[in-house]
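Missing here is one protein chain; the remaining ones are kept as they sit in the complex.
Entry: subunit A
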Amino acid sequence: MTELQTAPVPRRNMELLLLLLSLVVGMGAYYLVGVNSDDGLSSEFITQGLVLVGLALVFHIALRIWAQYADPVILPVTVAINGIGLAMIHRIDLAKNTDTAMRQIMWTGVAMVIAMIALWAIRDHRVLRKFTYIALAASVVLLLLPLIPKVGVIINGARIWVNFFGLSFQPGELAKITLAIFFAGYLSSNRELILLAGRKIGPLQLPRARDLGPMIVAWMVSIGVLVVQRDLGSSILFFGLFMVMIYVATARVSWIAIGTLMLAAGGTFAYLTMSHVTRRIDGWIHAFDPDIYHAQGGSRQIVEGLFGLANGGLVGTGLGEGTPYRVPLANSDMIIASLGEELGLIGLSAIVLLYLILISRGLRAALGSRDSFGKLLATGFSFTLALQCFVVIGGVTRLIPLTGLTTPFMAAGGSSLLSNWVIVALLLLISHNSRRPMISGVSATAEVATKAPRRSGGIFATRKETQR
C-alpha cells in the first residue's frame, strides 16, 4: 500500500483554479442557451448564475475550513456537471415556457447547504459507523414512507414519492445513502466472520446464515419494497450497491456469480409477472415497431431520445439550436438525450468523462482510506454513481432497457440532487481523512482506524498538527 502515500498537501488552491474553470464551463453553457434563444439573454442568467457561483465558492471555503485535504477535483467536477445540467433545464424551460430551472437552482442551494452541514457535523466519516443499525432502520422507514396512505403519491406509475406541504420528495434517493452506511458498517465489522466461518461446498465458501442474515434481510426489504413501488431503476441500483460492497468486503468473485444468477432470476420473474416490466422490455427490444411506438407507455420516449441523439450527431446542433424538447421528460429522465442532441457526441462524451473522473476520484478516496468502513463506504457511493450513469446512458442509447433513474446532478429533481450532493460531501470527507497527515507512530500501512482529531477546527489546528 506504499503507493497510496501522498504528500500531505491541502491543494485547495488547485481546487479553486479548477472550480473557476468549471464555473466558466457551466456559466458558458447557460450563456449560450440565452443568446441562442429567441428572446436573447435573460435576467435569469445573472441571478441563477450568481447563485451557482456563490454556492460553489462558499462550498470551497467550507472545504478550506473543515476538510482542507479533501480531493481537489471532486468539487469542481460536480459543480461543472451541475451547471451544465442547469443550463439544459433552463434551455428546455425556454422551449416549454416552464420555470423548472428556478426550482433546480433552489434545490441545488438546499442540497449544497445540507452537504456543507454534513461536512461540518460529521467531520470524520468514521462517526457514521456508530449509526450502522440506525441507518438500516432509517432505510426501511424511508423506503416504506411512500406506501403510507395520503403521504405517498404515485407519479408516472411509480409509488416512490411523498408529499410534504406541497413539496414532493423521493425518500428512496436518501435510502441509498443510509443503506450504503449500513452495508459498510455491517460488513466492516463482520467481514472476518463472513469470510472465515461457514461451510465450504466445492469451490464456494458459504457463510453462516446468521452472519449474512441481516444483509439478506436488508436486501430483500429494499428489493421487495421497490417491486411493490414499481421502481425498476432503484431496484437495480440497490442491488448493484449490495453486490459491490459485499464483493469489496470479501474479495470473492463467487459472490458476483451468485449475485448475477439472482439478478437473472429476479429479472426473468419480473418480466414474466409484472406488466410494467414486460412493457419496458418489449419497448426495448421492439422499440421501432410502430404499434409499440404509438402504444400507451410504449417506446415513444426512448425512440424520440434516439432520434434526438442522432439529430445531434458528432458535433451537435449547438445549445438552444436543436429540438430536445420533443423528447418526453427532456429535462429529467431523458436529459442525456437532450445534451447529446445539442452538444453532440463530442460534448456528451466530455460529460461522460467528467462523471468518470468524479467516480475515479471517489474510488481513489476508497483506496486511500485507512479504515475498511471508509473504503466500503466510498466504493459503495462511487459505484452507485457509476451504476446510475450506466443505467441512464445505457437506457437512453437502448443498450439496456430504459428505467426511470435520474442522471446524477443533472436531471431536474430535488431529491436526487440532495442525496448526490450529500454523497459528494461524504466522499470529500473520506478523501480528506485519507490524505490528511497522520499522527506519527502509527503505521501507514495498517488498516487500523487512526484517531481522528475530533473538532480539530479549521486551518490553524491542522497546520500545527503537520508541524509535529
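In this section, a contact is a pair of C-beta atoms (placed from the backbone, for glycine too) under 8 Å apart; a residue touches a chain by one contact, two chains touch by 3 or more; residues count from 1.
Please note the rule applied: contacts and distances are computed from a predicted model.
**Student:** Can you tell which of "Hydrogenase maturation factor", "Peptidoglycan glycosyltransferase", "tRNA N6-adenosine threonylcarbamoyltransferase" or "ABC transporter permease" UniProt lists for the chain that's not drawn?
**Tutor:** For the chain missing from the view, the UniProt record says "Peptidoglycan glycosyltransferase".
**Student:** Looking at the full complex, which residue from A:27, A:62 or A:386 touches the chain that isn't shown here?
**Tutor:** Only one listed residue reaches the unshown chain, and that is A:386.
**Student:** I'm checking contacts with the chain that's been left out. Which of A:92, A:348, A:411 or A:426 qualifies?
**Tutor:** A:348
**Student:** By the contact criterion defined above, which parts of subunit A meet the unshown chain? Give residue numbers in ascending order.
**Tutor:** So the residues of subunit A touching the unseen chain are 1, 4, 244, 247-249, 251, 288, 290, 293, 303, 306-314, 323, 326, 340, 344-345, 348-349, 352, 355-356, 359-360, 363, 366-367, 372, 375, 379, 382-383, 386-387, 389-390, 393-394, 397-399, 447.
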